[in-house]
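All protein chains but one are shown in place.
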Amino acid sequence: MKGEFVVNGKRVRCTFSTDVTLLDLLRSEGFTEVKEGCREGQCGCCVVLLEGKLVNSCQVFAASAMGKEITTVKGLGNLHSPHPLQTAFVEAGAVQCGFCTPGMILAAYALLKENPDPNDEEIIQALDGNLCRCTGYVKIIQAVKRGARRMRS
Amino acid sequence: MKDMHQVGKSPDKIDSLALATGDEKFTDDFTLDDLLFAVLLYSPHAHAQIDGIDCTEALKVPGVVDILTHENVPRVLHSTAGQGYPEPSPYDALLFDKRVRFVGDRVALVAAESESAAREALGKIKVEYRLLEPLFHMEEAMKEGSPRIHADDEHVKIPAIYEPERNLCAEVNITLGDLDRGFNEADFIEEHTYRTQAVSHCAIELHTVKSCFDVRGRLVIISSTQVPFHARRIVSRVLGIPLWMIRVIKPRIGGGFGGKQEVFLEPLAALVTWRHKRPCRIVLTRKEVFISSRTRHAMRIRLKTGVRVDGSISALEMDGLLNSGAYGTHALTVLSNVGAKVLPLFNKIENLRFHGRSVYTNLPVGGAFRGYGASQGYFAFNQQIDMIARRTGQDVREYIKKWHIKEGETSAVFKALGEGKEGVSQTIRSCRLGECIDRGADAIGWKEKRGKRLKTGIDSVRGVGMAVAMQGSGIPKIDMASAYMKMNEDGSFNLFVGATDIGTGSDTILAQIAAEVLQVPVESIIVLSSDTDLTPFDTGAYASSTTYISGAAVKKCALELRKQIFRTAARMLDRDIEQLSLECGKVVDTRNGKALSFEEIAYHATYFEDQFQIQGHASHTSTQSPPPFIAQFAEVELDLRTGRVAVVKFVSAVDCGQPINPKLVEGQVEGSVLQGLGYALTEDYAFDSNGKMLNPRFWDYKIFTAADTPEMITIIVDSHEDSGPFGAKSVGEIAINGPAPAVANAIFDAAGIRLYELPMTPERVWKKLEESSEG
Partner (left out) sequence: MKEIEWYFPQRLDELPALLMKRGVIPHGGGTGILMTRMRSTAGLIDLGSLPLHFFRRKNGRVEIGATLTFAELAKQFTPDHIVSRALRRSASTPLRNRITVGGSIAFFPSWSDLMGPLIALDTEVTLIGGEHDSHNGDQKSNPVRVRKGRWGGVPSLTVPLVQYLRESNMRKQTLITSISFTEEQWDSYYYRHTYTHFDYPAFTLTVLLNKGAGRIHDLRCVVVGCRGKYERLTQVEEALRGSQLKDVSSLELPRLLFTGKKRTSPEYLAHCARVELGRGIDQLLGE
């Protein structure tokens, strides 16, 4: 089937099969910053913002996301002008292998949009669907707090 | 200790921004045109002979290009272990065999134009299996009449004990002193059997390989691997392709932890590319990673200690049985490590025996996993120490401080037990374990909490426990690393290392080491790593070798560059080298203060006079493996009615020598601790009666999220190892060894029950509570 999506503000027209997931569609269209880790909706490294809501793209049919706005981590910032959350993750030492990082940053971003001054408990809840095996999460939580402070000021 | 500019600081990891923006590429992020998608067919049976494979219907599926089976691939016995040559693991594996040896063993590969076509074809391959009796219990493996898993096949022997006709794939046996006399001298004996389980590394990135031809007709393999150089060699051997025709590149990797220290997919992708002259992609699904990649070896450890009333150990006997699974990769070396990394810690034990066996079973394959045998061994050892200290009325902290190996001391075990080969004797030059224990105990609140069974509710009680460990820093006389550097005319440098950054930040710390030698900012060191065409050799990211071995190679290499910079400056200033000094990217004439910047020197050398490229290279191996040390403390809260264990607080105090980048050291410790807590409490492989894994998904193989993390404190104690680059040792593995025994000891402290088996699930704890209240 054919459909249109708006990814990071740009219109993307594609042809895709009826049962393909949004994850597979995005990756085959070149959005490789969206990662595959489990295909079960358990690891969170495939998350994107779908109309501003954090979702596991491996659990969304591309067909049901047609015409909708999708944001990946590249929609937040880039190498030349990174988002404060991205620099916060870097400075806090929250990036080891970095595979979970795009998902973590999007989860943090989704939280901070609704709750710009979260406590530890709220941060942990917001990231409860993102697995990391490298960091033990300690510096990730610190990074979110650091990023939140930056975004507030 | 002189003041350092780069080492001991925590500059940002050089790839972290690009990872945070999603710009860095992992293996599956590289686009290759005309790609073939390859998927694997696995055996549904634990033990069977393949009497026939019929691919006719499968080949008819539109888009299918090829199907590989045992009938049409090279038959070269090898080990998939990512180890140096000759690998100390039996050569008992083939690309595809006529026999399958576990549920999840490989049967065929389908290469097609799309993944869906390949999967459709998978379903149409008809395999005729002749079922054989399976063997699941490692304790049955060597009994008379047990099914033989490798005996009928050819194998290539390694110079070590290997008796596949008895399902024995490795054996280690060392005795020191006189065990009988030692046990006779004992006032009491503590003898216990401990069991640990298989777990999965759960690196978030799935195993991924892509292969293609470059424009020169050479095979290029991009792989999510910890061992690019071993991968090149093994692919060459197994496929019969000359090594010079193969290039292996490691891009960013999403974690390894030992699970990617294995070469079992690269040869398959390479073969598809070789035959069809097209790129090939293999990505395992999460389920395939769980079942068909590698696990930590499950073990049974019997530990018998003869103890005098003062607590001294008169004799120690450790008997290990390691479940190798269907193939013997890493079976000898992990087994050896159980003794080699544990027993030297208490080096005053004169009468000691370590006997271990690794056996084949029809289960998923054990391989390298952070800790590498030490984790299993320390689960047993630290609980035994806790028991001995209690029984002799001592505070376990003082007990350990009294008996552990100290600076200036050695252990006969170092020489007696190596990793496969004979070991290497060494003397400990740096050991701050005592300070680790003291500071860690303070941080957990030992005095206030130990033995107090503080209640936080009607049914909940708290306890604290501790564990200590040592690991190693590389494999002595075996691991080798090298580095190459060149200077650019603006005073910046390119650093080429084979060393493999698997998320650990090795690119960054190696840059810091070079920057420290040259007294320049870290940003002026441009790192390129892990490309077998562009970078010199490195054994790879394992055995906690990167900082100690690769770092030393980088340091030597940078020193070579420094020499050339000085020589050039000396010519330019018409001085002797002794009259010059290095200061922040400048060479200074100590007589008159005249300085030349690196840029001026480099321009001179490149363009002006006696032109040459300022460049250097160095390699490093070591005759020793100075151990890092760690003391870890757990505070748990136990629900006495349901057995639920919550880890409230966890403290690690580590002596890793000089930390090159303290923030990255903390990161290694924090990640290891959480991985170790999963090992301790929730992770497990469950099988049905036919040997099929029941929980190969994150759905019911639970690893922790941020919500499960206890309050974690990491303390890096001041230490300096003379033999290490700027005093460094290692830290990549050690912190995973303490969580399980520390938690077990804390549970005992809270409720007087001891768990000898992992994982310590609520139900198991509850059962123990029930038993103890009835008794």
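Should a chain be cited, it is by its letter among A and B, assigned in written order, with residues numbered from 1 in that chain.
By our rule, a residue touches a chain if its C-beta (ideal position, glycine included) is under 8 Å from a C-beta of that chain, and two chains touch if they have at least 3 such contacts.
Not measured: the values here are computed from a predicted model.
In the complete assembly, the contact with the undisplayed chain comes from A:A126, out of A:L26, A:I70, A:L85 or A:A126.
Check B:Q394, B:N494, B:S597 or B:T642 against the missing chain and you find that the one touching it is B:T642.
Screening A:V7, A:V60 or A:C100 for touch with the missing chain picks out A:V60.
In the complete complex, the residue from B:Q49, B:N72 or B:S116 that touches the missing chain is B:S116. Residue-level contact of subunit B with the missing chain is found at 116, 119-120, 641-642, 682, 684, 686, 694-695, 699-700, 702-705, 707-708, 761-763, 766. Along subunit A, the points of touch with the absent chain fall at residues 1, 17-21, 41-42, 44, 47, 50, 53-56, 59-61, 63-64, 107, 110, 125-129.
Keep in mind that, in the parts below, only the chains that are shown with their structure count from here on.
Residues of subunit A that touch subunit B in their complex: 17, 27, 30, 32-40, 42-43, 45, 72-74, 77-79, 82, 86-87, 89-91, 93, 95-102, 105, 123-125, 127-141.
The residues of subunit B lying in touch with subunit A in their complex are 10, 12-13, 15-26, 28-29, 31, 116, 201-206, 252-255, 257, 283, 285-286, 502-505, 663-664, 666-667, 669-675, 697-699, 703-707, 709, 712.
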